[in-house]
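Here we show just some of the chains, and they stay where they sit in the whole.
Labels for the chains are A and B, by order of writing; each one numbers its residues from 1.
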């Protein structure tokens, strides 16, 4: 049994962030170590103030942002950032920012949500994901 | 050798549904146990009548829906739902619906294609995917 889950979170649409956060929280609750590598759109979504950023829907729900926001409010679906926070409180969950993306977007560590622990390169992530079930989101 | 393939099918664009169905059928034909967790767009695509729903293309093929539909008809490419049906006949393939998505979209089990066996939570999927090669689509 794999005790580790690793994810490369590359997409910044709300549905993917939500799926990643629920998966991270679920795995953490089951005692797995979770390593998240935030890159490109996934990292961009973790800029400070993430909780107030507008929703972005993928192709098959294009133009349905307002409707989705309404549903999620009515159903009291927690924000994906809240899920990641909970995941870190429940278990061993680590979030890393991709160094190359930081450089490309001229981002500094203090521009990101404090949930993000460290800026690392892809080699470090590959090492940390050894023996893990690894998903690309 | 891993005897199991697990997939989280989160996307509802036609190309991703097609890729997932071909992968499921291929793995089943090679004797692997396949577990599919349908969530968000991936689950939405399994509403009853899936075979007659319009195609949705991803960004890099935006606006090419009609052309793609024509090609697939000319080449007699089977519908992705047909591939999943075949996969279940060939081998051990299980499709589960994500409970949180069901609730969010106010879906009931009977609203879905009968291919979907059961509504489960993310914890159940994580358990079922133990030891599996796991992909997020």
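Criterion: contacts are C-beta pairs under 8 Å (C-beta built on N, C-alpha and C of every residue); 3 or more make two chains touch, one makes a residue touch a chain.
Note that the coordinates shown come from a computational prediction; the quantities given were computed from them, not determined experimentally.
Enquirer: For this file, with 2 copies placed, note down how many copies the whole complex has.
Expert: My count of identical chains over the entire file-defined complex is 3.
Criterion: only the chains that are shown with their structure count from here on.
Enquirer: Could you work out how far the Cα centre of chain A sits from that of chain B, in whole Å?
Expert: Each chain's C-alpha centroid was found; their separation is 23 Å.
Enquirer: Please give the residue numbers of chain B that touch chain A in the complex, ascending.
Expert: Residues 8, 10-13, 39-41, 44-45, 56-59, 62, 100, 103-105, 121-123, 126-127, 129-132, 134-136 of chain B touch chain A in their complex.
Enquirer: Could you pull out which chain A residues touch chain B in their complex?
Expert: These residues of chain A touch chain B: 1-2, 7, 15-16, 18-19, 22-23, 26-27, 29-30, 32, 58-61, 71-72, 75, 77, 133-137.
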